[in-house]
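Data first, discussion second: the structure below is written as C-alpha cells.
Removed from the display is one protein chain of the complex; every other protein chain stays in position.
Presenting subunit A:
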Amino acid sequence: MSSGSGLQSLSADELQELYYQVLNFGMIVSSALMIWKGLMVITGSESPIVVVLSGSMEPAFHRGDLLFLTNRVEDPIRVGEIVVFRIEGREIPIVHRVLKIHEKQNGHIKFLTKGDNNAVDDRGLYKQGQHWLEKKDVVGRARGFVPYIGIVTILMNDYPKFKYAVLFLLGLFVLVHRE
C-alpha cells in the first residue's frame, strides 16, 4: 500500500509481522536474562551455574560437567565442601575441595583448597605470598551437578566458528518460527 524504499516497501501486514518478530525475540532474551538474574538472587552467587574446565577434580567431575552453585551467607564454609573460587587478578574460577579451615570468633575465616586429582594443595596456585583463601574469593559452593552438558560452552569457546553457527541457527529459528 505504501511506496518508497526500505521498510516503507513492506505492506502493513508484513510490517506488523516484523514488529511482532522483533518483540518476540526481545521477550525471549529478556526472559532468559530474568531467569539468570533470579538464579543469582536465590543462590546468592554471582555465577550460579559453572562449567568444569579442568580435570583436577576427577573422577568426580570431568571437563564439560555443569555445576550448580549456592553462596548463601548462612552456610558457613566447612571442610569437604566443593568450592568454586577466583584467585585475585585471575579471571577463570577454579573448582576444588576445602582441605583446612581456621575461623575466628568474629566469623572471619581463612581456608585452604586442593583438587581431588592433584597431589598437592593449591598454595602453588594462589597469588604470590598468599597462603589462604577468604570468603570474598568464593564464587559459590557446588550443590548439584549434571554431567557432559557444559561441553557445548567449551566447544563454543574453543571454536568460535561453532559459536557463530549456533547463534545463527538460533536467530534463524526464532525468525522463521511463526506462532
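Brief remarks on what is shown
Following the convention adopted for this analysis, a contact is a pair of C-beta atoms (placed from the backbone, for glycine too) under 8 Å apart; a residue touches a chain by one contact, two chains touch by 3 or more; residues count from 1.
We take it that contacts and distances are computed from a predicted model.
UniProt records the chain missing from this view under the protein name "Signal peptidase complex subunit 3", selected from "ATP synthase subunit gamma", "Signal peptidase complex subunit 3", "Protein TIFY" or "Geranylgeranyl transferase type-2 subunit alpha". Screening A:Lys37, A:Arg72 or A:Arg123 against the full complex identifies A:Arg123 as the residue touching the chain left out.
Across the interface with the omitted chain, subunit A contributes residues 59-60, 78-82, 97, 99-105, 110, 112, 116, 121, 123, 131-132, 142-147.
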